[in-house]
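Notes follow the structure.
Complex shown without one protein chain; remaining protein chains in place.
Now for subunit A:
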Amino acid sequence: MQIDEVVWQVINRGHCSFKIKTISQNFCRNEYNVTGLCSKQSCPLANSQYATIKEEKGLCYLYVKTAERAQKPKELWERILLSKNYEQALNQIDEQLKYWSNFMIHKNKQRLTKLRQMLIRIRKMRLKGFKELIPIKKKAERRDKIREQKALVAANLENAIEQELMDRLKNGVYNEIMNYNSKAFEKVVGQNQVEDEEEREQQELEEEEEDYSDEQLIFDPNDLEEDDEDDEIDEDNQEDDRRLFKKQTFNQLRRQDDQIKDLKKKKPRVQLQYEEEEELEDRKKQQIAF
């Protein structure tokens, strides 16, 4: 009791190796400090009568220090195991620190509570498993992303798929004629039929001069084999009809391309209704006759 005052003066004013100064507060690094703060009441060095709670392997112990043992550092702290039952532990503290200052008793109880809560949390985490936080490494992430992109490009997926499909075709996996891209079709077949191509080119040149009304260009997705309507064409003229037929085949092919595209796009089945349906049917009949 006598030295406490002196010790506090020397430690506080002078140097204490356990003191940590921050802008707002002073902390105490001493392992026996109840509160963790540097103050006269909670300094384990400046109080010859002192008590703390410490936790070891899931068990809480009450460490008590008295003036009688002040000169014997080895025997200084008396260690009392506290009950696992919270209430009983609190009663134990009351018992052991009977007639001690309220500050000491209260702080010890607080510390016990805190430690027990910590232990509960530890147990919970062990049992439940907890989300482990992994840091995101920016550089690594960035690097991997770029490399993925490069790998994707290098893989030449489209070409590989094309090759595979061609092989399958050649092998005869596909029995029926399927809808496919006109360009691809031409590629495979076109080399054998150069003449047809030339004819088609001529036709295309001829047909370029004609005007296309809006109705002509309307695409009816349901119309696979039906012909389109050309308002401007003279029904009586046979030559025109021939042209019309050629044009229609051309248009049919073009429509098929569009169809394939649309099928790829998976458009809903659309029903277009035209006002002049009867005319359409007449035209059809005429063509069939021709």
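Operating definition for what follows: a contact is a pair of C-beta atoms (placed from the backbone, for glycine too) under 8 Å apart; a residue touches a chain by one contact, two chains touch by 3 or more; residues count from 1.
Methods note: contacts and distances are computed from a predicted model.
This complex has a chain not shown, and the name its UniProt record holds, of "Ribosome biogenesis protein WDR12", "Large ribosomal subunit protein uL4", "PLP-dependent transferase" or "Fungal lipase-like domain-containing protein", is "Large ribosomal subunit protein uL4". When the missing chain is restored to the complex, the residue among A:L45, A:L62, A:L82 or A:M104 that touches it is A:L45. Touching the chain that is not shown, out of A:K21, A:K57 or A:K72: A:K72 (per the contact rule at the top).
Seen from subunit A, the chain kept out of the figure touches residues 1-7, 9-11, 13-18, 45-46, 67, 70-76.
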